[in-house]
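A single protein chain has been omitted; all remaining protein chains appear in their positions.
A and B are the chain letters, set down in written order, and residue numbers restart from 1 in every chain.
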Amino acid sequence: MTRHWTQLRRARLSRRSLLRASARAGVGAAGLALVGCGDDDDDDQAQSVAQAQQQDEQQQQAMQQQEQQQAMQQQAMQQQAMQQQDDQAEQQAEQAQQQEQSAAEAQAQQEEQQAAADDNIDYNATAIGAYGSFPQILDQGSALARGGQSASNSYHYASVFPLEPQGTAITGGLGEWEFVSNEALIVRVTPGRVFHNGDPVTAEDVKFTIDRLSNKAEYNPEYNSAWTGELVWTGDNSLIDENTLRIEQAEPSVDAANSLATGGFPVFPKAVIEADGDDAYGQFPIATGPFKFVEWSPDEYIKSVRNDDYYNGRDFVGAPRMPYLAGFEARLIPEIGARVSALEAGEIDLANSIPPDLAVPLGDTGDYNVYYHPAQRGLHIKLPMTIDEDPYNPGQPNPWRDKRVRIAANLAVDVDAITQNIMTGRENYTYSLSAGQFGFAKDLVEQRWGYDPGRARELLAEAGFADGLETDLIYLSGLYTNDQLFMEAIAEMLRDVGFIVNLIPDDISKFLGEARNKELTAPYLFPQPAGFTSLGSFAIGVDSAATYEHKVEVLNDERAEIDRLIAEAKAEFDTERRRKLLEDAVRIHYTEASWLFLFELVQTHVGAARLEWDPFFLQPASVELWNLKSVKT
Amino acid sequence: MAAHLIPRLLQSIAVVFVVVSLVFVGSRLIGDPIEAYAAQNATEESIAAQRERLGLLDPLIVQYGNFLWGVVRLDFGESIFTEQPAWDEVMSRLWATVQLSLAAFILILAIGVPIGVLAAIRRGSIPDLIARLIALVGQAMPNFWLGLLLIFVFAVQLGWLPTSGRGGFENLVLPAITLAGFGAAAAMRLTRSGMLEVLSNDYIRTAQAKGLAGRTVILRHALRNALLGLVTVLGIMLAQLLAGSIIVEVVFAWPGVGRLIFRSISLRDFPVIQVGVLVIAVWFVVVNILVDLSYNILDPRIRVGSET
Partner (left out) sequence: MSAQGVPAEEPLVGLIARRKPWYRRLPRGWPLLTVYLAVLTLFIVCGIFADWIAPHDPTDQNLISRLQGPIWQEESKPEHILGTDGLGRDTFSRLIKGSQTSLLVIATVIPGSLVLGTAVGLLAGWRRGPFDSFAMRLVEVQLAFPALLFALLIAAMLGPSLRNVVVILIVFLWAPYARLVRAEVLSLREREFVVAARTLGASDFRVMLQHLLPNVVNSVVILATLNVSTVIIAEASLSFLGAGAGPETISWGKMVAEGRDLLKIRFWLTGFPGITIMIVALVGNLLGDWLRDFLDPQLRNIQ
């Protein structure tokens, strides 16, 4: 094993990751990710700057190779499809290896650069960024704060503990923690930390926050919390003194501290909320984050300034840190074209979520920076295993329970053609919930379902659908870059092998309800936090997947085996054995073709040339503002 | 005057009532806000409790009764999503939409009507032909496309005006032109044909025969009579600008009522949909009553003591 492999493993097997799964029963993460909500700082996907940069470089090389392949494709696309996939599998494996070797060097290099670049930064600069949607209210703790696909206000908040780049909680934020036993956790708030309004942060505020988010706060037990899933491990909590809080664990969780460190996990000022109420707080958030809220106009703008009292300096190892920008204004510009126009007209400095077709030419002019941002969402199409009957042929069994049909669907879709031609070309194929390039269940790279429409047709015929298999295909339009395009491409590819696909862009309210009630009877596009560096995340993913997929009973032996492995892994404290158990689960999940596997989304944002940004934590939705630098020209 | 106005007011109230009731039923048919409202990991019980709290479990007729009673007390409930009063939510965006609509209406009056008059006076001239061509093209152009083209040319290529958002006067220009486009073209055509019709009437010829100068004839006689026919059409236009601004608000990121309702529909935020539509319907009937009243001012046969 090379150095990097060990490094990655350390990340994956961090304490936090390990028991994370048990902490997060429920589907908070995945569900919120779906509507792209207040989970901006979703921390499952931590990764170092060095890795990300390295990855970028390699992906550029890969792009070049892919361009050559495209030329070949034009001559004989179909015949070469299989061959190509082998190439790509190799390529991915190579990539992973290269990455391993050079990550450390890159890290060192980057630190040097950083030091040199710091003199160039304008600390008085402000910036205006445009987003496609805004949250309804600014209370990060509320389920209603979702709807900002682009995280328009998570930067007002900071969690109890910061996260280091690998995604593990560290001390140095609001305070420190200590496990007094397997049953309880002591949180000590560092004296001198203050909210945006100048009030000191005390242990009472932390207690209040946990109570509020787990619907135990006396002032309003009906609070519509978005974070209950994060806090299922908490039992009673009691104040020891002004700065010390003891949290009993309802279930043993060494992961407890991490759930308080989750990016964007808010800390609320008790006095303010109790005095003014939830409604007022949703309009004027006071928190501890790196930016202070100034004012907003719903549907128009959110103005913030740097919180100069923010306790973590710019050289702090974790996140968030003291911002470089003195102020930031988020603007709502729903139309993509208008966002780009506004950027070009100089009205804004940063346009979030711009499709690559537009972003790349802008970057080529040299006047703009294009930020390739692995959004760490593995997109796949969930297959409707829960229903018994074929909705199109009442009385007939559900065709998706036939493995041949599921494999046919996977063989029918040329994922690489989609990512290279419609997307940025930097997307990785998803193997189940894990990404092959991270080395997790690496052997799956060789077992990848390739693109083989001929075989797909045969399988469909074998399964008794020689005349075609009619099915709906559901997705929520406009949530992800180019989603309409790639869904139409997928639908067409499925049609080519004999599926009779009715592509349905669904309405968000309807979709969420049906998904929650497990009423979806058709395949549907679904995101999963992916590209995992952590095993725990995988378990979370499977858990949340189960919430949507299972009805009551377990469907088949394979599914039962997956569930058994996950359950066993959750109780397994030995990291190596735990990893093996989860890898086995992934293998079954993938080789069973449980889903139609697609790719990990890469978002593209475009910024003015003066704005530099390196991904620190790879947040799912948008640029971390505290890491955005304005360079002097 | 009052005798005319009171039945008209009653009628208008009835119209508003029907519109709002239709929207009440329509919005209840599109499903339940709770699905988008509840947290993803919400339990069955908590979802049921939320439904209960929001009164969504009551029979439709009870909800309707509560709603009407609320309207009577001018209490429209809270937005389910922002938990702010729905009335405030709409009102805070109303001025933006009214501003846009009025700007568009002024453009229609300031461009459509005078050009129409000019074209009629100089019938068959080159300016007339150009005006007619513009009017034809303007009426055949979908306004979202016009908006996109305007952004492309004036904001991106020329950089003269901002692309979107609301701010100073310069932000208003492109959305107002876009919203006015169709109406201005229609007003131009209607003014022109109305003027032509009036100009061909006998009494104009008589006036001319009596030796009144051309300009006076046009302004005092022809224009007033032509306007009379136009008032209704312009009134309907003014009323529809408010409701029709959704597309323009979407294209130009204009923070108005149209976009609020658009989003509230997808979230099933009933109270906001209802207030939004109520405001639009009231606006419509008020404008219509104003149109009626303006007849009194413009029509010499109704006005007492006319000097003509």
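Just so it is clear, a residue touches a chain if its C-beta (ideal position, glycine included) is under 8 Å from a C-beta of that chain, and two chains touch if they have at least 3 such contacts.
Given the structure is predicted, the values throughout are model-derived calculations rather than measurements.
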Which residue of B:Ala48, B:Leu196 or B:Leu293 touches the chain not shown here: B:Leu196
Touch criterion as defined above, residue of A:Asp299, A:Glu335 or A:Asp452 at the omitted chain: A:Glu335
Footprint left on chain B by the chain that the document does not show: 11, 14-16, 18-19, 22-23, 26-27, 29-31, 123, 136-137, 139-145, 148-149, 152, 156, 186, 189-190, 193-194, 196-197, 200, 229, 233, 236, 239, 243-244, 246-247, 250, 261-262, 265-266, 268, 273, 276-277, 280-281, 284-285, 288
Where the missing chain touches chain A, by residue: 70, 73-74, 77, 335-337, 340-341, 355, 357-358, 361, 417-418, 421-422, 477, 482, 484-485, 488-489, 492, 502-507
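As a working rule, only the chains that are shown with their structure count from here on.
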Whole-Å gap separating chain A and chain B, where each centre is the average of the chain's CA atoms: 43
Complex contact set, residues of chain A against chain B: 25-28, 30-32, 34-35, 136-137, 143-144, 147, 222, 224-226, 228-229, 278-279, 282-283, 297-300, 331-335, 337-338, 341-342, 344-345, 347, 507-510, 512-513, 516, 547
Contacting residues of chain B [partner chain A, same complex]: 31-42, 49-50, 53, 81-84, 89, 92-93, 148, 151-152, 155-156, 159, 162-166, 250-253, 255, 259-260, 266-268
